[in-house]
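Pasting a structure here, questions to come.
A protein chain is absent from this complex, but the other protein chains hold their places.
We call the chains A, B and C, going by the order they appear; numbering starts again at 1 in every chain.
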Amino acid sequence: MDDLYREVIIEHYKNPSHRGKLDPHDISFADNNPLCGDHIQIDLRVGADGVVTDARFDGHGCAISQASADLLMEFIIGKPLEEVKKLNKESVLELLGIDLGPVRLKCALLSLKVLKAGVYGLGEASDDLVE
Amino acid sequence: MDDLYREVIIEHYKNPSHRGKLDPHDISFADNNPLCGDHIQIDLRVGADGVVTDARFDGHGCAISQASADLLMEFIIGKPLEEVKKLNKESVLELLGIDLGPVRLKCALLSLKVLKAGVYGLGEASDDLVE
Amino acid sequence: MAACVLVFLCVDPMKLDVTKTRKDFPILEREVRPGVRLTYLDSTATSQKPLSVIQTMDDFYRMSNANIHRGVHSLAEESTTLYEGARERIAKFINSASARQVIYTRNTTESINLVAYSWARANLKQGDLVILTEMEHHSNLVPWHMLQAERGIELDFVPVTEDGLLDMETYKTLLSRSPKLVSFTHMSNVLGTINPAAEIIRLAHAAGAITLVDGAQSAPHLQVDVQDLDADFFAFSAHKMCGPTGIGVLYGKAALLESMPPFLGGGDMIREVKLRSFRANSLPHKFEAGTPAIAEAIGFGAAVDYLATLGMENIAAHEHEVTEYALERLEEIPGVKLFGPSADKKGGVAAFTLDGIHPHDVAQILDQDGIAVRAGHHCAQPLHEKFGIPATSRASFYLYNTKEEVDMLVNGIYKVKKMFG
Partner (left out) sequence: MAACVLVFLCVDPMKLDVTKTRKDFPILEREVRPGVRLTYLDSTATSQKPLSVIQTMDDFYRMSNANIHRGVHSLAEESTTLYEGARERIAKFINSASARQVIYTRNTTESINLVAYSWARANLKQGDLVILTEMEHHSNLVPWHMLQAERGIELDFVPVTEDGLLDMETYKTLLSRSPKLVSFTHMSNVLGTINPAAEIIRLAHAAGAITLVDGAQSAPHLQVDVQDLDADFFAFSAHKMCGPTGIGVLYGKAALLESMPPFLGGGDMIREVKLRSFRANSLPHKFEAGTPAIAEAIGFGAAVDYLATLGMENIAAHEHEVTEYALERLEEIPGVKLFGPSADKKGGVAAFTLDGIHPHDVAQILDQDGIAVRAGHHCAQPLHEKFGIPATSRASFYLYNTKEEVDMLVNGIYKVKKMFG
């Protein structure tokens, strides 16, 4: 339990530092976790050099999904989009610092899926994006 | 084995007394056993008083189905149609003098199904006719 | 069957000996993690299986396994007899007039799709109205969405009231628009609401509509009598009623089933096949294409035997007692909001939210104590949307659950609150 609900996760869940929307934005995308209906929207601002200058997430979900979204936003600010495209399952688990079973993994990866679908300009946030 | 292939069954199979067609006839119907593709056609002549005056079967099938068809034709000649309508599973098993599992039962009952579908003027020989 | 009921009346009328019943379910002995015993409160998703069901399938594979219908050798005769014998007992269990009205499918979902593909595509045309309810499971929504997109049928919905009941007045108004089909759940898998199925069907028939009852939650928990209900179609799944996965049933009135075109084409559902045409087989085979779920059907037979021996009234009474207690205890917890009607109007389901804590987190933390509840929209997204929430936690109770397990749940919820406090 301590593993799964590390203090940092509860902290990011309760007091997210990157929750909200960006208006104007360069990229915006939203999708659901089909298993639970959790919803995440991500807005990005991207500089002319292709570097993420600001990032926000909005929506609702469990501690794992919200904390991973917050941690992810924090992580990508200042990174070039090309690097963002390379993020995968392991990147998120590293940010969270925990191990997850197949169902909770979907919670943790929702924000990354939405992020990558947005960056690639796809119609939906599919699982292959994070494999 | 002796049970299932009583001499009388092999005898009726090898030397059927009522195989053939009737032309003219009053009733004629044919159908298949969906399980094995066996096919039986039955032709009847019926008197003004509703009594079967002649009956023949044709088609192909196993010893059980052919012997039961032959025994059935023999049995119904001289019987009123109203009585034929009342024949059921037990009647056929009695004629054969054996007990049968669910699959071979279908072989034994094919001729009765075809007979009753013909007598009732139905489109097909369904299982409920002999239950 | 009568004999079994008599035996039980002698022991203790209306009472399930739950300590004894629990021994029939090997999984209930299981430790989820070292020292932590399973508290299974997720039977609405799928029930656990008694030994008799597990053993029946095991025996089948060790002793009698063969393909059915088309074989004349001993094993084929045996497996055909077992397969068809199970059908007869399932037919009796729901009081179907005959076994041939019991079509084996994979699950409730396939049963409903069978009606949507076969009956509905043959009988509904553009503009025809199908009435559903706002509390339907996705399995009784999506098949109709697909038909709406393909055929232009219209859908309308009986609303759900604030306390989780169907709004029968609005239903009556909808009926005045001459629907062709009324398809509804007998018991909600979220609210637990037991809908007045006989009444809904009577009114539908009076309006000239055919009825389909989603019995996924009622068949496991209530005494179902399809003739008494006068249901045209009734769909249910074995896995929710002590049976195996991979097998379900569509019951239908004989004349309806006979009038319907086949659904899946293939072996066994045919009477005769030519190179360019076929003739369909008679009921129930017309709707069972290919090698069916033989072991599973036989396991389903063992499951209804098990339930019938305990007695469905006894099961319902036991569940009612546990549910009533659970609702009482849950209501006392600050921050818990329960959904659905009071215990007298519902089956063994308690869906709730906990202020400020996501249901996934509730379920995950309960799991640390071995308590299995489900979290999410439970395949009823529109119902959750209606109540303005994305998800709930859901504890559900079956014949093996106890009040002690309810206490475990309540203690667990206090723990969750503390962790997020």
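We take it that a contact is a pair of C-beta atoms (placed from the backbone, for glycine too) under 8 Å apart; a residue touches a chain by one contact, two chains touch by 3 or more.
Computed from a predicted structure; not experimentally measured.
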Partner chains on view for the chain not depicted: A, B, C
Residue among C:21, C:80 or C:107 touching the omitted chain: C:107
Sole contact to the chain not displayed, among C:89, C:360 or C:417: C:360
From C:21, C:80, C:211 or C:381, residue that would touch the chain that is not displayed: C:381
Contacts of subunit C with the absent chain, listed as residue ranges: 26-27, 30, 32-33, 38, 40, 42, 45-46, 48-49, 53-54, 57-58, 61-67, 70-76, 106-110, 112-113, 116-117, 134, 137-139, 141-146, 148, 155, 157, 237, 239, 244-247, 262, 264-270, 272-278, 289-296, 360, 363-364, 366-367, 370-376, 378-379, 381-382, 385
For subunit B, the residues touching the chain missing from this view: 1, 4-5, 10, 14, 35-39, 60-66, 104, 107
Positions on subunit A where the hidden chain makes contact: 32, 34-37, 101-104, 124, 126-128
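Convention: only the chains that are shown with their structure count from here on.
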Highest C-beta pair count, chain pair: A-C
Geometric centre distance via CA averages, subunit C-subunit A, whole Å: 37
Computed distance of Cα centres, subunit B from subunit A, in Å: 74
Junction residues of subunit C, two or more chains touched: none
Interface hub residues of subunit A, defined as touching at least two other chains: none
